[in-house]
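Following this message is one structure expressed as structure tokens.
Heads up, one of the protein chains got dropped from this complex, but the rest are sitting where they should.
Let's turn to chain A:
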Amino acid sequence: MDDLPESSSKGTKRRRIDDSAADAATSSSLQDDLTFSDTLVALQIMRAQFPHIDKVSIQPFILKSQLYSSVKDRTQVDRELESLRRDKVLRLFKLNTGQDDHAIMFLDDYVKQIDQVFKRMEGKKEVEFEVFGWFKNYVLDSKLETGIEHEELCSLLSLGGKVKDSHISILINAGVIIRQLIDPNMYWFAIPNIGTILKGLAQGRNELISLLSRRRYKEMMLATLEKKRLRMSPLDMRFHLRDLIGSGHLRTDHTPSGLIIRVSKD
């Protein structure tokens, strides 16, 4: 990942990444790096910009709506995501925050996250933890979609050894697999420990939209907006802005004095 034209012009951003006390106040303006040319570049830069959250340890993930706001052509985004997914560079997860939300995580990060969960659980009980190893080796490798059927899961796990129901319960307790509400035989793949973050995501979205809706003209300059801090969400303003712009709730317009963010009505 070398200097691409996008990042090379953002001299301040390079320095900021090295700076350990990276904070929204010192980062370069979102206005400069709102859009990128390539999906993979966008993913990597957004992964680097993922906010550091104190109490929860979670690897960086990117929302699909953030990608849509960052790369101009949505069809190209979809197709590149699809080919990256097939190449097993990253994985897609369906989130339960109601809308058509998907989270993208690099495969290495996901494996790290599973390992972290595994380590914390390992302290409690000794039995039947080889299922995590089976999961990583067999299931993640062959099943690239966001959901999996019960029989298929069992058959893939049994490539490692004898599968019992308690194995599946361990996976569910760890948060790696979630049962689907509609179909009891299907599971979603999930990111463990992401619950508080998703709650913060939903609350942060509402807070940002209400912040703008309360204003008289339902708009605010981007420069002032990104300096505000959200009270209810551990994720930073830039994360939410990219997400809401990509999902269409907010619109950006160019004005002589910079970008302005408006609540879109349609």
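FYI, a contact is a pair of C-beta atoms (placed from the backbone, for glycine too) under 8 Å apart; a residue touches a chain by one contact, two chains touch by 3 or more; residues count from 1.
One rule holds for everything that comes next: contacts and distances are computed from a predicted model.
**Student:** Can you pick, from "P-loop containing nucleoside triphosphate hydrolase protein", "Organic solute carrier partner 1a", "Peripheral myelin protein 22" or "WD repeat-containing protein ATCSA-1", the UniProt name of the chain not shown?
**Tutor:** UniProt lists the chain left out of the view as "WD repeat-containing protein ATCSA-1".
**Student:** So one chain is hidden, and I want to know which residue out of A:S83, A:S142 or A:S155 touches that hidden chain in the complete assembly.
**Tutor:** A:S83
**Student:** Which of A:V89, A:V111, A:V163 or A:M186 sits in contact with the chain that's absent?
**Tutor:** Answering carefully, the residue with contact to the hidden chain is A:M186.
**Student:** Of A:P51, A:G147 or A:G160, which sits in contact with the chain we cannot see?
**Tutor:** Result: among the candidates, A:G147 touches the missing chain.
**Student:** Just the residue numbers, please: which parts of chain A touch the chain that's not shown?
**Tutor:** With respect to the unshown chain, the touching residues of chain A are 68, 73-75, 77-79, 82-83, 96, 98-100, 145-147, 149, 181-183, 186, 247-249, 264, 266.
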